[in-house]
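Missing here is one protein chain; the remaining ones are kept as they sit in the complex.
Each chain carries a letter (A and B) given by its place in the written order, and its residues are counted from 1.
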Amino acid sequence: MNIDDLIQISNLAILVPLFPMASFVVLTVLGLYRKSQIASSISILSIFSSFVVSLLLLISLLSQGSAEGNWTWISIASFTFDIGYTVDPISVLMSLLVTSVSLSVQIYSISYMSGDPRYGWYYAAHSIFASSMLALVLTNSLLFLYISWELVGLSSFLLIGFWYEKRSAAEAAKKAFITTRFGDVGLLIAIIMLYLETGTFHIQEIISNLGMIDGSKLTLIAFLLFLGAMGKSAQIPFHIWLPDAMEGPTPVSALIHAATMVAAGVFLVARLFEIFILQSSVLWFICLIGVSTSILAGFMALGHIDFKKILAYSTVSQLGLMFVALGAAGLGHHETHSSPAAGLFHLVTHGYFKALLFLIAGVALHSIHKSSATIYEVRGLRINAPITSIAMLIGALCLIGIPPFSGFFSKEMILAAPLEIGGVGGTLLFLAVLFSCFLSAIYMTRLVLVVLQGDPLGDQGQLSDPPFPMMLPIIILTGTSVVSGLVLVGPFNILGFISDGLSFHVDYILASLSIVIGVGGIIIGLICFNKTDKLSPDVVKYLRPLNVWVDSGFYFDKVTNWMIEKGTLGVANLVALFDRKIINDLFVDGIGMSPNFMGGFLRFTQTGYVAHYVTILAVSVTILFGIATLV
Amino acid sequence: MIELQILLVTAAAVFCIGLYGVMSRRNAVLVLMSIELMLNAVNINLVAFSRYVYSSNVVGEILVVFIITVAAAEVGLAMAIVLRLFRNWRTINLDAVSNMKN
Partner (left out) sequence: MQLFLTSLTASIIFFSSLGVVLTRNVVHAAIFLLVALIGVSALFLVQLAEFLALVQILIYAGAVIIVLMFSIMLTRETEQTAVSNNAGKLILGGASIVVFIGFCTAIFMTDWAITDYVSNETGRFAALGKALFSDFLVPFEIASLVLLVALVGAVILTREGREGA
């Protein structure tokens, strides 16, 4: 490192995760989290600074191209672990997404969380979350990525279980952490295997050395990496934590479960995409999981009545679509080369409009002073909260994929991906994705109809447009949802940005198909849900069994609980038994008792009679001499 | 040869008799006497060896002198102990003085 390196703008990348981390340290160590006003200001200031630096990094990237920085972190004998940042398209994109959504959410929280006794700590947790997430996207070392990954899990635990006085919230936080843990194991093993094979944690070096690793090992590594992604991004069967995670404050859901943490899994696959390219079996697995998650979650969104849970399942469904895009991109035959661009594009657009929808949900909940509610309780939003209602409509249209909103463009790319594969599998995948989009249109229409329409019941008359701090982010996010699509395919070509040479071209047939599906879903939704609370009785009777399945979350929770009870607890009980009986009773107590025992036994040799002593003496001496002579 | 063996056998016999006496007699003084018998048996042994096997040097006899010396000292002390015992217990029956039992 010399002066030239230091004044390189890309070195500012270290500041991006560092600002929020500093905020966290200041808030906790200096105890400033007790002072509410200062706490929020410090945190917001730090994330704003990170946002500004991210913009600078973007400029640097566009003008000077990718850059990297590396420092030696730990050096023990022959082991050296480096730590460093990388400024390249994927990381800068993610950094901008995370900082902007974080900023919006933190501003929103000023009034949403005002009056909460642990206001300051809320912002501290936000800071450490932002810091770890940013570190995760900007690092170039797999080791540090894993560390940040774990920190992100920890921060989400803190945030989900923020109201830990509520039993359900604490349970949900635990569930989130433990479920993602299962995936994390896969990630760790994959990272270690990569290190053993290539001798480095540096991502670029690993990718250039991929040829050294033999095929079957590489498949295993890819599979394990995806396992880690499945955990964080709530794919089946690890999706069970996401709906429960709605126990956290709504802004937290907006940040973590729409835009950032769940995006980490998608980011991981995109970042290490080169590992996945040749592993067709793993790629098919990814597509399969993605599409089944998508459809299953779509049904569950359709069946639930809790506002935030519907949005949560919707997120799971959209994440599934992102993974399908990634998998299909790997399998397909692109003109230039396979690229994770489609999945990442949808990640960005989804991040914005889903965060928007969650914040709107927060507005509704805040007005009726509840932390969770069914969609029937917040009916009639359009009457008293016009701006919010418009925003919600826009967000929904984005998700359904209606032009010119952003969702249209990203969805179109996702639909295009399976078609590139061709063959029976590709076609089936395409149809399944189409069906998933259809489902999302239906449930979003239902959501919008119920919430916006209807007469506000009794005490719901309080629904109103929110105060300024909550309003501003909503407006901002609405704006980004609207324009990000157009911007990112037009003047600022995201595809070319991520992978050189690609450009967005409109396949009119596909576009119209996607529009048709979207509109078709809307129409069906209107038929079923307009002006009525539920479906007509006949249809209800028909769908009753499906409803049971949906309500129980397709029995995933039941199965998991059963497995844990029988499996883990069973083993734990066995081990406890072993510990109690054998180690404690036999060894510890036994060792204590044995001198006692021996003493009691030997006591009887002290007869008190001299003659006895002499006899024994004589006999022993004789025996000893006998032995001595014989030997 | 035969003489040596006679002597050695005698010594062995006296030793064993002394041993029996130590083990089986109740009276403390009798036990002391048996100990003396054992010591004397050792002396006989030493003299026999000194005469027949190692006749060129006098080590055996010197050793006998020392043994007799120590035996005398020991008897004196032992008597003192016995007297002590008698004073405290009014008896020198070894079976009765089993206070250290268990």
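The definition used in the following text is that contacts are C-beta pairs under 8 Å (C-beta built on N, C-alpha and C of every residue); 3 or more make two chains touch, one makes a residue touch a chain.
Treat the numbers as computed from the prediction; the structure is a model and nothing was measured.
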In the intact complex, which of the presented chains make contact with the chain not displayed?
-> A, B
What residue numbers in chain A mark contact with the hidden partner chain?
-> 615, 618-619, 622, 626, 629
Note that chain B touches the chain not displayed via residues 1-10, 12-21, 23-30, 32-34, 36-37, 40, 43-44, 47-48, 50-59, 61-62, 64-66, 68-77, 79-84, 86, 90-93, 95
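We take it that only the chains that are shown with their structure count from here on.
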Between chain A and chain B, what is the gap in Å from one C-alpha centre to the other?
-> 94
Within the complex, which stretch of chain B touches chain A?
-> 19, 22-26, 31, 94-95, 97-102
Which positions of chain A touch chain B when the two form their complex?
-> 603-604, 606-611, 614-615, 618
